[in-house]
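Just below is one structure, and these are the notes that go with it.
What follows is an incomplete set of chains from the complex, kept in their original frame.
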Amino acid sequence: MSDETSRIEAFSDGVFAIAITLLILDVHVPSSNQGSLGHALAKQWPTYVAYLISFAFIGIMWVNHHRLFNHIRRSDNGLMFLNLLLLLGVSVVPFPTALLAAHYYSGGRTMAAAVFNGTYVVIAVFFNVLWHHAVRGDLLDSATRESAEAISKQYAVGPISYLVCFGLTWISVPASLAANIALAIFFAMPPRAGGTKRERKMHIAAI
Amino acid sequence: MSDETSRIEAFSDGVFAIAITLLILDVHVPSSNQGSLGHALAKQWPTYVAYLISFAFIGIMWVNHHRLFNHIRRSDNGLMFLNLLLLLGVSVVPFPTALLAAHYYSGGRTMAAAVFNGTYVVIAVFFNVLWHHAVRGDLLDSATRESAEAISKQYAVGPISYLVCFGLTWISVPASLAANIALAIFFAMPPRAGGTKRERKMHIAAI
């Protein structure tokens, strides 16, 4: 049934590609009567930061989604709908991104950053639910089944990392954004050259 | 002519993926001078409900569209244009969704909910027209031709379900939304474990 999963992947790729590209629509052009354009552009730096974090997270999720489906050899009804749930999370991302950008300077800054980071917590949980369904439903290829437990432990890192960022928003929004950026760089960084193939696989699995 | 149908499927997948992802553009960020952001976010719950219903319905339609084309072994001019008609319906969905979100608190609430549910009635009818064209035009594979009549009965459930929701809007808009949510959950739920393969297939066909 790799035909079945290849169609799910193609549809998912479409949603990932669209969501990641739509993000730019919420980076607004400053109006012409706000004084110096350079100043106005600089002032909306939270918009760029939110944009970059969301772009990085969706990009990393796409990489991980593909790796996950590389190991899935057949599909079932549950996989189909849990994947739609994951895509729901990915499609939603432009909203909390725009929310954070619009309210960084307003009284709603903490709330906006909490919604922003909360979205990623939920997506990471959906990712884990999808993975556990694939393990329990025996949808994986035989090679992956052996290392499933180890991979499960690694996947659990995602929700915890995002939960830390979520917690940080209540203490300091700039600190939570810094943690987001650090997380994105950590996920994107190449693993140590000396690592085994399995270690490298695990590194990237952390979402 | 499975090449012909595979191209129709790829184009259709694109339209489904874009329509489902564009929905988020109509979930607007509350402006910063509306008091507490948390309160403002909570107040626009009808927006989230309309978004979730439309996301679920487009997702379910995509699943069904794929199942339908799994059984179609050749294409003709009519299939091409009836499929475009179905995609027209799917592409339109962001408009009634935004309409319902914007007018839930206005005097136009009933009208907005009627347009919302009316759209799904029309799409479900288009779906049935497409199916009947495939049956009459002998476009199905031989395995499906035998069970075509049974499947036709199942597909008829879609327009009737949506028609019930449409009727409900004139009595109570919240009730019609509750019926929409119930419908989405019913369509997405896995069939009973004891069911035969054919029963499971039929279950999901109900749109």
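Going in written order, the chains are labelled A and B, and every chain counts its residues from 1.
Here, a contact is a pair of C-beta atoms (placed from the backbone, for glycine too) under 8 Å apart; a residue touches a chain by one contact, two chains touch by 3 or more.
What you see is a predicted model; the values in this text were computed from it and never measured.
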*Complete-assembly copy number [criterion: all chains share one sequence; 2 shown]*: 4
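Throughout what follows, only the chains that are shown with their structure count from here on.
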*asked:* For the two copies subunit A and subunit B, what rotation in degrees overlays their C-alpha atoms? Round to the nearest 5.
replied: 90
*Which whole number of Å gives the spacing of the CA centres of subunit A and subunit B?*
27
*Sort out for me which residues of subunit B touch subunit A in the complex.*
10, 13-14, 16-18, 20-25, 27, 29, 31-32, 36-38, 40-41, 52, 55, 59, 62-63, 66, 188, 190-191, 200, 204
*Spell out the residues on subunit A that touch subunit B in their complex, using ranges where they run on.*
7, 10-11, 14-15, 18-19, 22, 25, 77-78, 80-81, 84, 87-88, 91-95, 98-99, 102-103, 105-108, 111-112, 115
